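Removed: one protein chain of the complex. Kept in place: all other protein chains.
And now, chain A:
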Amino acid sequence: MDAFTTHTGTAAPLRRSNVDTDQIIPAEYLKRITRTGFEDGLFVAWRTNEPDFVLNKPEYADASILVAGPDFGTGSSREHANWALLDGGYKVVISARFADIFRNNSTKSGLLTVVLPAADVEALQDACETDPTLAVTVDLVAREVRWADRVSGFEIDDYTRWRLLEGLDDIGLTERHLGDIDAFEAARPAWKPRTLA
């Protein structure tokens, strides 16, 4: 996972609520066994069927921050949704509310999800609609999003922030505690099921 400290880029306003994982990337794109190249499935139905879809507009072609309506990422556990956004050039998604699994997956894949108050999300959507070239900075060190003369703080727990800042992979961190896992396993009840004979 790449480290994330601070990112400055332009933002695209996606004024839709309940953007589910089937919209972010439909199931037919999940048949691949690779971990990259999912950008062709990103919002593909809306891109194809709605000529006016905001992400079809050339002024948002280089946007790296997605500013979405509430309940972004509902539905499936597919991490492909996070990969598709990363492959599509996004580093950050900002919303007033995220689905739990999507948000959790983002902390593993290096896509930063930022929760801002609904009013600030709308203000940012307004701002990047008015000026698609507006520079927006997402600062994980300071835990704030800055654009024009606005500053909006966000919360993220210290541990997740540290892991993202360092770009650390969870498995390596957990492997430091194999002794604890061994001890736990030794105390598990014998009647717990096993899949192998």
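Basically, a residue touches a chain if its C-beta (ideal position, glycine included) is under 8 Å from a C-beta of that chain, and two chains touch if they have at least 3 such contacts; residues count from 1.
Following the convention adopted for this analysis, contacts and distances are computed from a predicted model.
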| field | Hidden subunit of the complex - UniProt protein name among "Diguanylate cyclase", "Sarcosine oxidase subunit delta family protein", "3-isopropylmalate dehydratase large subunit" or "Imidazole glycerol phosphate synthase subunit HisH" | value | "3-isopropylmalate dehydratase large subunit"
| Who touches the missing chain here, A:Thr10, A:Gln23 or A:Thr113? | A:Gln23
| Footprint of the hidden chain on chain A, which residues? | 15-18, 20, 22-23, 26-28, 30-35, 45, 49, 69-71, 74-80, 82, 97-101, 104-105, 108-109, 157-159, 170-171, 173-175, 177-178, 180-181, 184-185, 188-196
